[in-house]
Each structure stands twice: as structure tokens, then as C-alpha cells.
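Shown below is the structure under consideration.
One chain of protein is taken out of this complex; the other chains stay put.
The letters A, B, C, D, E and F name the chains in turn, as written, and every chain counts its residues from 1.
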Amino acid sequence: MSIVLFKAILVVLIFLISLGIAAYSTYGERKIAAFLQDRIGPDRAGPFGLLQPIADGVKMFLKEEIIPTVSDKLLFIAGPSMFMLTALMTSAVIPWGLPLEFGGTVYALQVADINIGILYIMGVVSLGVYGIMIGGWASNNKFALLGAIRASSQMISYELAMGMSVIAVLLMTNGSLSLNNIVQSQGEGKLYGFINISGMNWNIFYQPVAFIIFLVCSFAETNRTPFDLPESESELIGGFHTEYSSMKLGLYLFGEYINMFISSAVISCLFLGGYNFPGIEYLGTVLPHNIVSLISVAALFGKIFFFIFFFMWVRWTIPRFRYDQLMRLGWQILMPLAIINVLITGGILTFFGN
Amino acid sequence: MSNIQVSPPPPGIEGSGFFATTFEKAVGLARANSIWPLPFATSCCGIEFMATMAANYDLARFGSERISFSPRQADLLMVTGTIAKKMGPVLRQVYLQMAEPRWVIAVGACASSGGIFDTYSVLQGIDKVIPVDVYVPGCPPRPEQLIDGILKIQELVKNEPLKRRESPEYKALLASYGIE
Amino acid sequence: MENTVTNFDHTSEYTTLNLGPTHPATHGIFQNILTMDGEIIVEAEQTCGYIHRAFEKIAEHRPFYQITPLTDRLNYCSSPINNMGWHMTVEKLLGVQTPKRVDYMRIIIMELARIADHLICNSVIAVDCGALTGFTYVFQWREKIYDIYEEICGARLTTNVGRIGGLERDFSPACIAKIREFIQEYPKVLREFTSLVERNRIFMDRTVGVGPISVERALHYGFTGPNLRAAGLDYDVRVMNPYSSYQDFDFTIPVGVNGDTYDRFRVRQEEMWESLKLIKNALENLPEGKFFAEVPEFYLPPKEEVYKNMEALIWHFKIVMGETDVPVGEVYHSVEGGNGELGFYLVSDGGRAAYRLHFRRPCFIYYQAFPEMIKGSTLSDAIVTMSSMNVIAGELDA
Amino acid sequence: MNTITEQAHPQNWYLILSTILFSIGVMGVLMRRNALIILMCVELMLNSVNLLLVSFSAYAGNTEGQVFVFFIMVVAAAEVAVGLALLVSIYRNLASTDIDVLNKLKW
Amino acid sequence: MSSQIVFYMLAALSVLSALFVVFSKSPIYSVLWLIVCFFSIAGHYVMLNAQFLAIVHIIVYAGAIMVLMLFTVMLLNLNKETEPHKPAMLKGAAIVTGGLLMLVLLAAMRSVQPAPYVAPEKADVGFVQNVGMKLFTDFLLPFEMTSVLFIAAMIGAVVLAKKEVHE
Amino acid sequence: MQLTNRSKVVTKPEMTFVEKLYLPAIFSGLGITIKHLFKKKATLKYPEQTRQFAPVYRGMHVLKRDEQGRENCTACGLCAVSCPAEAITMDAAERKKGEEGLYREEKYAARYEINMLRCIYCGLCEEACPKDAIYLTDRIVPSEYSRGEFVFGKDVLVEKVDQRIDVSKRKKTYTI
Partner (left out) sequence: MSEVNNAYLLKELQDQFAAFITQVDEPYGLLTIELDKEQILPVLSFLVKHPELQMQFLTDVCGMHFPDNKGKELATVYHVHSFTKNIRLRIKCYMSLDAPQIDSVTSLFGSANWQERETFDFFGIEFIGHPNLKRILNVDEMEYFPMRKEYPLEDQTRTDKDDTYFGR
């Protein structure tokens, strides 16, 4: 099996998994929301309502497509497509697990190990706003436009703090921008230099502040409560997707869940050791390598699922911000905090060495 | 498109209503389980709708908890409450903005028939301005009745042929309301 | 939502945004036409009448006892208060003195209604701030209130509870048990709801200082009820002009300071506690006796009597046909409704129906102040302010 | 990606491409009246220069060219920020982004 | 050979999109075409082994500057109808001028003999480490100067965009 | 301004430092919601499970028969008069010879219709009935596809002889 073929399979697989997880995130969201609210949630479509996402999908595919006559048709269609595209693109650089090995050839479970992985993610994330902006603008509806404007300013603002918090992490990992390196470095060494649990040298223990900032920013980047202003139902009806129907709406909703999935993956990779899990070294000695790889994939997905749950948990608990408060939080609290964090990290690394 | 000849259906069983194929059934089932309501809540029934949404009755079980206030995204227009004559055109506008397939449920006495308000200012039933699929009696109906209405709608959705919305009968129905 | 086409007036940088008539935040139907500068509201104008149902005209055509179902639909979040208010108005016109037991039962029912009303309002404030979960927690307890109503009168929302001269039936043991359970369990839920939102900084940031109104302006605009009390004036009809034996009870009037959304929220929260106390007191001190006053002209005789007794049957017919004698006169009576002073101005010419019945609907009067309250704040503020004012469309338009 | 390939085409190609892009930018500046698009054309011109610098850097085998691109980006970002701020305030006062309206120094 | 094809495609894309930027009727399309143009230029950067720069280019231009542009377009609601147009004659003149400039420049470029290709000392010229090293050693002062420039620009932008309070 | 001495200021808009930190309140909120994740659900699975309504619940009407299976209604029209929604229509008829087993009184309702869509279930007809004939029950009126089906005639309203509906619990007690 050539590397190219493997990569192709991997790409397709990741797309399918992303889509599947996004679809079942909608189900999860509804179930979790229901359970947090003392309800049951969907339970009539299939056993436990498991076919709910399929029902939604089929319905959306077959719904009439309305393109408002006053809107810009091309852009109206381009909006959701771009949103979906950028949502899916990020997954390329995430290391999904330890490499597999077949017949002496090593197959990395990562589509592209580019040396600027983090920057790539930041770049693609910064493009995510186009889908929303274009869609919102093309709808030619004031609520949509307001949503689009809110989304764009919010995403630009929080990108900065996000980048700054990542810098502190990068300082920890000898400045490598490759996600693979970052994850690997969290699997090596001892925690705080003396706690010897293999695969537990996670960045969250060194960078709790950066972790919180990154988490908050990823909430903002994915437009989830408490930062769901662009689509806040009680204010803007649907926000940027107010005018969308059928699958174009589906793409937006789907894209949001894919974004959530990917940002959970990124958080896990940056702060929670990615595919590393405690005892990974020991397992490596007793189990075949490929099995450990699969376990590591499972470990990563476990972390991802926890974060997806966390995203939902927070959404159904917390009120949302107001536009100006959101901006103030981003610029006046998170930004300085992230910079101070970088300075302190840098200072410690400079004066106390590695 | 292609050179496959479509053989004419056997006489007598053509037309909407017949030939609900397996595909159509599957689609109907899917649609029925994913009805996103647009609560056009004007008065008392709206509160009862809230009660239906809340924990005790949980409309989510039917796949309908994602209430979409944007008519574009909604499948089911739930007219819950009195519709005054001043509101009639707005209701119609909302209905027009909805994407096909769309269903309408008139919840409560006021929406269905004007109820107690047989007055100069109240529309005597929303079927004067838009076609209604299911009427739910009660003033306001209890959540049980509301759910009954939703189940009725689901029944309707399940058995609806895909072509119904293009059929001349449906067009004629809309035309009788002066739509399109 | 109507299809709002962006048409910028190029001479100004303001846009017009139609909030309503079917905007999710209007909770009921009325329209706000906002002139916005970006996210800031420069000007607002409200339109109402979208569910105008001509209550006052109907009232001129129906006998008195048939007005009760109408009042249900005024402020449908707390219909029993409206029912009671109407009954007491007619009783005032007729000069009927109700027994203490009736008064106390009425207090229990009314205070339950007040809790239900405030509960909707406050949970909806939270929902409009984006916190949906608290809503489902407290709504389970609103459901319990519904259960109690169902036990009392047989309906959940539009209760049509009580009759002129008393109540239509006594509290059943099941009903009293349910009320006791409610008193016992509800504080926990309310506390939980409180801790979920009340001191959460995000919520406080959203509400403190939002949509404030001073006492002077509030009075100018005819505020009453929790909204006036949030501004700092302790006007409460229950205390100022006690009706239905409210004078027997000691309760505090929670007041706010700034008249902002947070104060309104807080005042409603506290009033729920006070109501709970009132219910408890009334239930404990519920006197024995009849649940109706001795007014054969207006209170339907017992059914058994009607079946057997000719005189009762005649009264029964007269009452139902609306042929009993009613004094000529005019009377104004007000009760402390969920949203403030709910007044009934009844003019009787002695006929079977009111000659003129005017409802003083608190919502209708204080909603005028909305533009002034939200001027210069953001769209989100406007929405939270609107829900904290608890504008009920049914009451607004009548 | 980690292997550097012998550049398969002469650097002249980049020269020509940059020239064409630059000229298009100039053309746009001259042609359009919308201040925003003029700003965008300026960006285009800056980018053609960037491209050239990167190509020089690549062909000369050192990093200086890229560093300069970096600086140009900074300048471009600053320029856009100020330019757009100007544009918005002009629009506020004149309700137009037409540069021909800006022919007077005061309003 | 394949890299040549890639070059041609990217070059064609950049030229075409640049032309669309200039000739689009609606500003929003101009913005979108410019984004496409920037992407193609980023592609060129990658081909020139400047990955770091390419991604920075995308983040800065596509991710920030063009979002800002788009934002302004939306905020001011510039669209086809409000787009001011110059008279056709001026347009023609502009095209001729631009074309002439291009001709002159191309003619000048034709005779240029660029220095022959020099293989870099290290294989990863365009990587973060090298660019960073250069930036923070040889070019430290200019780098710090740019931050001053940024601050100035930021303050300027805020001051300009801030609304005067009309009393 | 203070009108009574019973007022109490209840609002405290200032935040303490801890409250200003966002996180404590958020975490306590998260704690509350996660507790509910494991709680028993309040939901009633309606079509499968049903709920006992209060005995006095005002649902669908019934026209009662007496012990001998005769219709109680005498078509006096009080219910129609008392109906605020004017949903009840009836035609009275004289009882003929040989119908004594069908109708209790000499006059009976030949046609008795309630427009269930107009009806607001206020219970006034029940109160107005002097003949123990009309009652509201704890059954709910089903929803229908067309408006015409809601005019319930005697075929639906009158209780079946073999399927009596117990309304004894709704009868008022006037314990004095």
C-alpha cells in the first residue's frame, strides 16, 4: 500500500468521521440538552431516537430551496459551501494517533505533517468567517447582516487571544509549530520533571491559563454559547442563517458541529496530550504496536468527545454575552492575560531553563 | 436524459395517494420525525406551547424541539393563539416565506375558529388566509392535545407522496387562497 | 420575522429594524420598529393591536358571569388574578360581603398565579439572555401550579375560577395536599434557579443598568406593579387598598433602586418568596365556613336544590339568563395583577350586561415607556428589557 | 515538503508575473472611483512586489527577501487599517466612497 | 515539469483574479476575487519554498485585511447600485495607461538577466526558524520599528473611526 | 419615595471580586446542570403513558342519561345561553308517545350540537344545566384534519348506554 493511497484513504476516512461525528453531535446536543433539562430528548426516531440525525438530514435534503429574490444568488450559495469547506479543512494537520506499521512501512495517522501546523490551523480558522459573512450579507436581511457583522468582528477579535495563548504553548515545545511534534513532546518526559507517568506530560499542567484562554476563544470561534451572538435566537432569530433553508442551512449547522469537533481535537492536541494517555509506554511494551496505535486513537477521541460534551454542557448552562461585553472580554481581559502569560512563560523558561 | 422508456402506470391507480413507494415511505418517516415548528405564538396557547416544550411534556421526543423562528427553516407553522385581522396579512406573509413542504396546525379555538372572540377585530379561523392541515381544539389545548396534533401532522407527513406539492390539486388549493 | 430588505437611507447612517410582530423575543405579538445605528438603538416606535380582540365590546354583550372567561385571556400568565379581580368588582357593585374562607382561598389562588406569572417572566429573561435550562427547571413547577388549578377548577391556564360571590367549589383534599407539596418543594427549585442565574456575572452584566427608569418617569408613564417597585416606589394595591382580606397578612414589599432589568428580576424573585409566605399563612389559617357568600341572586344554588326545589330552579334560571336585578352605578376596583394595578371600571345600567366595562391593563399603559428605556442601548438590551417588563400581548391589546 | 527542488523555471517568469499584476493594480487605481477598490488595488500592487521579493529570496538562496516581505505586510496592514478608518469616516460625512467627491479639503 | 504546469495555472489564476478585482461591478465581488488572488500568490510562495510566509500571508491578508475590507463593504452596504462609475473615456484612458506601463516594464524586464539560481545553504530557508532568526538578529531594529508603526496605525484608525459626539 | 413601612430593598447590583471572576458562578452553574443529568426525568411519554387528570377537569362534554338510560336533556337552552362562545346549538322537540324510554322529560333535544372548535371549555354550560344533563369530562377532544368534523352531534355527545361515563366526582359538594 503506497503512502499516497493510505493518505487518500485517511482523508476520506477523516471526512466521513467528521461528518458522522457532526451528525451525531446534533443528536448528542439534543440528548444532552434534554438530559440537563430533565427531559428525555428525541426518542421516537429509531431506538432511543438514534435515527434522528438521519431524519433531519433526509428532511433537509428534500426541502425546498429558497433563494430570496433580492439576494445575490451566487454568494448566497457560496456562503454555506465556504463555511463547510473551511470547517473540514482544519482536520488535515491533526495527528489522530500513533503511526501504524504494516510490513515495515510506517503510516502516520495524519494527513499532512506540515511544519507549520498550528499556523495552518490559525489560517484556516481565520478563513472560517468568510462563509458566515458572505452568507449573511447575501441574504439581504437585516438580521442576517447583523449576525454576519457580529460573527466577523467576534472571530477576528478572539483569534488574536487564541494565537497569543498558543504562543505560550509553543514556547514550551521548543518552538516547533508542527502539531505532531507538540503532541509527541507531551508524551515524553516527566510531569513537572519528577512525576513519572508516561504519556502524562500534558501542557495543561504547565499552561492552565493558556488552556482556559484557548478554550474560551474556541467557544467564540465556533459561535457557541456564551458567544453565540451571531445566531442568537432570541435576538436575531437565526442570525446569519435566518434566510437559509434546506441543505444550505444544513451545511451551516453541520459546519458548526464540525468546527466544534475540530476545535475539540485541537484543544486535546495542544493541551491534553493528543493521543497520549497515561501508561502509553507500558502498553507499548506489552501490546503489539498497532493495537497501541488504535488505543491512542481511541484516547484522542475520548478527549474529543469529552470536549464536545463540555461545549454542550456549557451551552445549556450559561447565558450569553452582549456584543460590547464580548468585545471587552476579548480585548481587555483575554488579550492582556494571554500576553502576560506569554511573558511569564518566557521569563520562566529563560531564567530557570528547561 | 437517457433512453430508458418510462412505461405508463397501469390505469386506475395513478395519481397522488397511490404508489407510496418504499422510498417515499422512508422520506415520509424521516420528515415526520424531524418537524421543526415555527411557533406563531400570539397568546394563551403560546404559553401552553411553552409548557409542551418544557420538561414535563417534552416536544423534543418527536424531533421537534428545534423551534425555528425563521420561517425559511420551519416545516410546521403552529398558529397558537388569536389571530386578529391586523395580524392576518403577517401570518400569510410568514406562511409564504416558508419552504415547501410546509404544514400548518391551528392550535386552540381562536386560531381555528375565532373561538370566544366572535368580534369585528378577530379573524374567524386562520383558514381564511392560509390552508390548515390540523385543527387542535381547546382553549388552550392541553399539552396532550398539542402532542396529539403533532402526531396527527406526523401521520399526514408520513403518508404524503413526494409529488404532492407539485400536484394540480395542491396548486389549486393554494390558488384558492390566492397564493402564487 | 418579515422579509426585511436592507434599504439604507443614504442621507443617514441609521437602519430600521422591525422587531416583530413575530420576533421570538416579543413573546406574544407586538411590533417594535427600531432605528438603529449599528447595534445601538436610536429611536423606537411600538405598534400594537395585533391581537386586539375587542374585550370591552364583548363585555357589553355578555352577562356578568360570562365575562370571567374573558378576563382569563387578559394576562393569561396569571388568569386567576384577573378572574378574582372581576368577581370582586362585581361583588363591590352588588355590595356582597364574602366570607373569610373565600377571601383566604382567593388569596391562595391569586398568589399561586402571581408565582406562575413571575416565574414565566423571570425564566424568560434568562432565556432571552441565552440560559435556557433554568426555564425548564422552573417550568416543571409551573406545571405543579397547573395541577393545583386543575384540582381547583378543572383547567390549567384559562382557569375561569371562582364565581361572583365566592368560588365554584371547595378545595378538595387532593388539592390541599398538592398546595402543601408545592410550598414544601418549590423553595428548593427557586433557590436552584436563583443560583443558576442571579449572581452569574454574565447575567448581571446583561441586566444591571439595562433599561433603567427613574421613579418620576415611571410614575409619569403610569407604571405599577413589580416594574414600579423595581424603580423604588413601594406601591402595591394589596397594601394600599387591601381587598380580599389582604390586610390580615403581613408581607414585605420588595423594592429595587435603579429600576433596571436586574432590579425588576430581583423584585419578581423576592415577590415569589413573599407569595409563598402568603400562601403558607393563608393555608394554615384557612377558616372554616362556606366557600360562597349568601347571595341567591348571583351565586348559583346547589345543583341538588335545583333538581328538587322550585325556588332554587327559578333563581337558577334567572341567574343563567342574566335576569336578576343589578344595581345601577359605576364602580372601579383594582387588584394587584401580575404586572401591576389591574383595574376594572364597570358601569352598570341595571341591564344583564355591563353598560361599559373598561379594563385598566397595566401592560398597555407602561409599555409606552419602552422607547425611552431602551434609547441608546443595544439590541440585546432592548430584548432583555422587553422581557423584563413582562409585556403580555393579551393584556396589551385586550 | 522538506525537500527543496531545483527551481524548474527561470526567475524571469516571476518578474513578468509580478509586472503584470502590478500593472493591473495601477490600472485599477486609475480606473475605479470607489475608494475601497482603489485601496484594494494598492494592496494588489504591494503583493506583486512581495511576490517578486520572495522569488528573489528563493533564487538567491537567502532569507532577506522574505524578511522584507514581512515588513511590507506590516505596512500593508497598517495602511489598510488607517485607510479603512478614513474611508468609514468619509462615508459617514459624505455618504459616498467616490473619490471624486473628495475633491474638496473640507466639508 | 509538473511544477511548471502548477506555475502556469497559479499565474493564470492570479492574473485573471486580479483582472476581475478591477473589473467587477460590485465591490463585494472585487473583495472576493482579491482573496482568490491572494490565495494564488500564497501558492506561489509555497512553490518558492516560503511556507511560513505563505501561511502568514493567508492569515494576514485573507484572514484579517480582507475580512476588514469585507466588513467595511457590508457596513457601508456598497453594492452594484451604489457603485460610482467613471465615464467610459476615463476608463479607456486608464486601461491604455496601465497597458503602456505594463509594456514599458515588460520591455525593461526582458533585458534583465537575473542572477543564476543559487542553492541555499540550508534546505529550509523558508521555515520559521530561519526567517525568525533573521528577523530577530539582523533586522531586529526594523522589526521593533514596525511595532511602533503598528501602534501608530492602530491609534490613528481608532481616532479616525471614532464618532464625534455631536452635541 | 416610600408609601408604606413594609418595603425592603432587595437588589444588590454590585459584584464582589469573586463574582467578577466569571468562573465561580459558571462552575457552580455547571455543577447544577450536571446534577440534573443524572436526575430522574420529569417527562411524561405522552402517547404511551397518560396522566390522570383531575376529576374536575374540563374536557370533552357528555350528555348524560339517567339510570334507566333515558336522556336527561330537556332542551331548555340554558347551556346555550350561558355559553360565552355561543358554541351550542339545539333544536327542541316534543317527546312522542312510546319514546318515554328514550327521553326523561317531555321535551328533548332533537338536535344538539357543540362546535368543539368554538368551545372554550369554561364549564359554564355544566353549571347552567338544571337537569343534570351536560357535563364536561376528563376526556380530551382529539384533533382533526378538517374543520367540519368538530361539530359534535348527539351521536358523539350522548353517552352510550353500555359505556357510562362516571361524573360523580365532579359534582360539587356544598358541605356547610
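Here, contacts are C-beta pairs under 8 Å (C-beta built on N, C-alpha and C of every residue); 3 or more make two chains touch, one makes a residue touch a chain.
Just so it is clear, the model here is predicted, and its values are computed rather than measured.
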Absent-chain contact - pick from C:42, C:183, C:240 or C:313: C:240
Option from C:43, C:56, C:248 or C:304 whose C-beta touches the chain left out: C:56
Touch with the omitted chain, as defined above, among C:145, C:331, C:379 or C:392: C:331
Full-complex contact with the absent chain, from C:42, C:183 or C:347: C:347
Contacting the left-out chain in the complete assembly, out of F:25, F:42 or F:117: F:117
Where the missing chain touches subunit B, by residue: 85-86, 113-114, 118-122, 124-125, 128
In subunit C, positions touching the absent partner: 48-49, 52, 54, 56-58, 60-61, 92-93, 217, 219-222, 233, 235, 240-241, 329-332, 334, 341, 343, 345, 347, 356, 358, 360, 364-369, 397-398
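Heads up, the rule we're going with is that only the chains that are shown with their structure count from here on.
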For subunit A paired with subunit D, centre-to-centre distance based on mean C-alpha positions, whole Å: 33
Cα-centroid distance, subunit B relative to subunit E, in whole angstrom: 52
Residues within subunit B bordering two or more other chains: 54-56, 58, 61, 69-70, 97, 116, 139, 142
Multi-partner residues of subunit E (each touching 2 or more other chains): 51-52, 56, 64, 68, 75, 124
Subunit F-touching residues of subunit C, taken from the complex the two chains share: 62, 65-66, 68-70, 133, 137, 140, 147, 150-155, 158, 160, 168-170, 172, 174, 192, 195-197, 199-202, 204, 208-209, 215, 229-230, 232-236, 239-240, 250-258, 260, 262-263, 266-267, 269-270, 290, 300, 302-303, 306-307, 313, 316-317, 320-322
Of all residues in subunit F, those that touch subunit C in their complex: 1-4, 6-13, 15, 19-22, 25-26, 28-29, 32-33, 36, 42, 53-54, 56-58, 78, 81-82, 84, 120-124, 127-128, 130-132, 136, 170-176
Touch list for subunit B against partner subunit F, complex: 55-58, 61, 105, 109, 112-116, 118, 125, 127, 132-139, 141-145, 147-149, 151-152, 156
